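With one protein chain held back, the other chains of the complex are shown just where they sit.
By written order: A and B. Residues from 1 in each chain.
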Amino acid sequence: MAGALALQSGPLPDWTAVSPALILALTGLLLFVIDSIDSDSDNTVLLAGLSTVGSLFAFGVAGWFLVEGTGQAATGGAISLYGDALVVDGMSLFFTLIFTIVAAMVCIASLDYVAEQRHQAEFFSLVLFAATGMTLMSMSNSLATAFISLELASLPSYALVAYLKDNRGSVEAALKYFLIGALSSAVFAFGISLVYAATGSLLLSDIASSLGDADGMTGILGMGVLMLLGGFAFKTASVPFHFWAPEAYEGAPAPISAFLSSASKAAGFAIAFRVFVEAFPLGQLPAGVDWVLAFQVLAVVTMTLGNFAAATQENVKRMLAYSSIGHAGYALIGLAALTAGGPNANVLGASMAHLLVYGFMNTGAFLFIALVEYWGVGTTFEDYNGLGARAPMACVAMSVFMFSLAGLPPFGGFFSKYVLFYSAIEAGFWWLAAVGAVNSALSLFYYSRVVKAMWIEDAAPTLELGSKPVGLYTAVIFAAVGTLLLLPAFQPVIETAQTVATALF
Amino acid sequence: MAGIFDFVPAIVLLPFVSFLVALAVGNRMPKGGAFAGIVATAGSFLLSLATFFTVSQGQTYNQTIYTWAQGLDGAVTLEFGLLIDPLSALMLVIVTLIALLVHIFSLGYMNDEGETGLPRYYAGLGLFTASMLGFVVADNLLMAFMFFELVGLCSYLLIGFWFREPGPPSAAKKAFLVTRFGDYFFLVGVVAVFATFGTAAFAGSESFPHLAEQALAGETSVNTFGFAAETWFTIVGLLVLGGVVGKSAQFPLHTWLPDAMEGPTPVSALIHAATMVAAGVYLVARMYGFYALSPTALAIIALIGGFTALFAATMGVVKREIKQVLAYSTISQYGYMMLGLGGGGYVAATFHLMTHAFFKALLFLGAGSVIIAMHHNENMWDMGGLKEKMPVTYYTFLSGSLALAGIFPFAGFWSKDEVLYETLIHGLGGSPILLVAYAMGLLAVFFTGFYTFRMVFLTFHGKPRSQTARDPHGVRWNVKGPLAVLGVLAATTGVVNMVPVEKLLGIKGIDFLHQWLDMSLDGLTAHHYAELTPYSSAYIGGEATTVAIGAAVSLGLAIAGAGLAYVLYNVPEPTEHTDKLGGIKTLLYNNYYQDEYQVWLANSVVRPISRGADKFDQGVVDGVVNGVSSVSLFSGSRVRRIQTGVVSNYAALLTLGLTVLLLGFGLLGGWFQ
Partner (left out) sequence: MVPPEYYLVLSAAIFCIGLFGILTRRNALLFLMSVELMLNAANINLVAFSYVWGNVTGQTFALFTMALAAAEVAIGLGIIMVLYRNFGGVDVTDATTMRW
């Protein structure tokens, strides 16, 4: 149990295992307190600093738990809390690391981005509440908590996308995100009700054990499972629930786009991994509820649609939005390449490791967009011409993100994609890996367009950049360093991911 | 402790610095940067001598100095390092000495003749020397390969020095491309060595020759890619040999070398005596421990060598230009070295490499002197009677010619005799293939004697056959000095290894070169190689008898050849006796149509294949690639149209997608039954 997590004299009580989520929530509440004392606080440094520190603290605690083996087999297995509604294990801690580090980068970057806006305290507290929701998503062990935490992550996100209240793009993005989100959550809730109808339980383990009794209800169960899948597909921006994503990412403030496309997507995967693996284990499924096949279809369609649509974009942010859909397709391989008795932990772990690397490179790329928006440079590829000469450091970082997203060595994205495809082949799904590889090759085309514009094309004579914002630069450079370091550090990452994934099976 | 070995990198770097100096400020220096090169090579020469003496005290040096790619987890590590043993120390002295003399001679040949572009010339010489020295001290195959390629590049730059004329650029290209053709195999060989052994080091217990030896003895296992170990080592050895055949101008990749005569004569001297062509043979000697393990590879080396020796010698018989004769003699002499290596005579081949370096440099510089005197007319039929006009050149040239022809007691006699002797006794010891190679080598001795003295008599004897020959241009100290040094060396270097004298007269301990090469690191000694080679020895009568017979036969053939030349050409007004050969002369003159058949091969075989490949590439591959990308972009532009911007449509499409999924899986899973 949690006792082994420290060299202290007495073991920590079990409830402390959720402390990353508690820290995030308390930081958010603290920001609310500041807001209610000084409702128009524009002390951005305090607000951004507090939220960054809170995120990093949660990151540190989660990392400490993970290193000490909290909730893992070595210390007595997963810690169940609140009548098994929440569970803290290696996987939830691993995903918590992704959410918190992305949240920290987003908070630092927002220091400059929201400096001129009103209601800054709300902005940061909403980010932290959303991060709390994501952390809880990764811990959910029941469909009830899954739904509630998913909503807890979604509702602040809608508000955050609409944060630029006077910007038509921001509002339109929020509207579409919200409407599709509401529809998806209705579908998700209906799916939960159908699964409950078929099995009589909402706890994942109980659902798994009563699958065998659901004989006459296979159709109900199958529909429920597909509708659950729809709810997760919305969160991960997978086809056909992806329609909100290009607009929401394009219209939202760029740091929020980074947050949604990295952390929120990872949260969707975290809960999808746990729900499908725990509640509907492959060996015990009644015939006719073949969710692996559904994920295979979704993975192929998602990565293909995302990459093909990204290839023809003129707007860099929208291109990244579609590329984010494409990456959701890659990560779906983690669920699509599962077989009863196959090397499932390897596949799932590879997908988790890819999401971690993706957290760095994609967040960095969107934050670079935030930087460009801050400078007031346009949004198309042509507007990026010659940026490399004006802001070389940031552009080197952007080039690192682009090549890493494309999966080129020597960046973190190379190994994560390589291991992901390799594990798919190992599991016998060579065609999934082949589709992924073809899509990666296509993606190189549009990623390199950005690099080409920045470094090779000549700048428009009117191109003038303003000051160099400290917060955005810090976040972008941090993400670039992370992307680079994840190449040599990939071995421990993938080992951890595959170890914690083993506990699920 | 700062020993002399700490200064070894300076031997390589000094000429490199002179290259930089000549390139950067050569225009503002007197003599176009010549003195920088002379000082640098002189410094290298002195350091090499010091190294040589240190090695003679029994010290060797094998040290990695720079790791430029650190292999992780069993991957290979790529390094630069130094290997100084008797072989490389000897080679260092030879290369630096000849480079120094060539630099001095260039003062007479290039500066005094008022050439332009001298900084470029001296920069090229400096880089050429530096590359060769780097190659000599390399402690692993990859480093050797890199410097090997640099040597090739420099030869390209120098052969094409007179790039405004039509001949030199084309000759330079040919030299570059033909040697590059061989180098492809070399490169594949390097990769194969890395893949097999995980290392490319030449010396030490972790070196690839040692590992190969252990693998054959079953003490260790290496990745031989499914072949038997010996077969695979033969394949790897032959791949590396591809580079050797190209660089050392062995059949069938020798065709670049006669063309390379288009370059300045001092460059030819450097290429033929000490650098480029020597690099190939030196490489085989360097990794002899590897070749010695494979009887097949050795036999092939010996056959190539023997055949090239004879083949090139016959072509040298009919040439009109003095440098052409020398070019074919070079090919032929390197054939002897290959013959020696293939025949198990590691020491003999090294010996011949050394003596040849001296007498061939001498002959080229002598030819250069003649060419200066003849106002750059190289046709021997326009010469004659130069003996009285330029005595220093004549006597030194004669010394070199006697050495080349292998006349007792000049240097070439001893080394060539030992090559033939080693091949003979190993051939008699049960390797009939070696006897075939030996026969070819022996026959070549006759032709060598003939063409050498034909050249001497046509050039220096008889009556002048042209106006320039009657009134030749004088040459200065900077030409005569190097000639004198080399003339003495060509006459006397034979004493370092008088094996026949030792065997016949029973004087022990005068086979200095044998002892010298035995002082090397473990596993690189001449004795070790002798044990590794698959040959045993047999004698006609006794050892002494065999030595006597072998020496007598080769000396006799050389004298016969020289005598025939004397009869035919040492007359006041010689005629073109070779015309009597009729069709054979044409065949010989056209080099057995070697160029023609290779051009034919290139034109009629390779070009259609290339054209086909090009068509395939342009039509099919490019078509597919272009097609895929335009299809991708087109479908991309279609796919994005789904995103209409109207949220109601999104909801409809979402519902549609979900419905399709539900229906599809419902039908598949039989939910509706």
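Points to keep in mind about this one:
Assume a residue touches a chain if its C-beta (ideal position, glycine included) is under 8 Å from a C-beta of that chain, and two chains touch if they have at least 3 such contacts.
In this text, all values refer to a predicted model and were calculated from it rather than measured experimentally.
For the chain that is not shown, the touched chains among those present are A, B, taking the whole complex. For the options A:220, A:233, A:395 or A:476, the residue in contact with the chain missing from this view is A:220.
In the complete complex, the residue from A:182, A:340 or A:456 that touches the missing chain is A:182. From the set A:159, A:282, A:408 or A:437, the residue in touch with the chain omitted from the display is A:159, counting the whole complex.
Residues of chain A in touch with the missing chain: 143-144, 147-148, 151, 155, 158-159, 162, 165-169, 171-176, 178-179, 182-183, 185-187, 189-190, 192-194, 196-197, 200-202, 220, 246-247, 250-251, 318.
Not every partner is drawn; the one left out touches chain B at residues 640-641, 643-648, 651-652, 655.
Here is the rule we use: only the chains that are shown with their structure count from here on.
For the pair chain A and chain B, the distance between mean C-alpha positions equals 61 Å.
Residue ranges of chain A in contact with chain B, taken from their complex: 175-176, 179-180, 183-184, 187, 218-219, 222-223, 226-227, 230, 239-241, 243-244, 246-247, 287-290, 293-294, 297, 305, 308-313, 322, 442, 445. Put simply, chain B touches chain A in their complex at residues 629, 632-633, 635-637, 639-640, 643, 645, 647, 650-651, 653-654, 656-658, 661-662, 665-666, 668-672.
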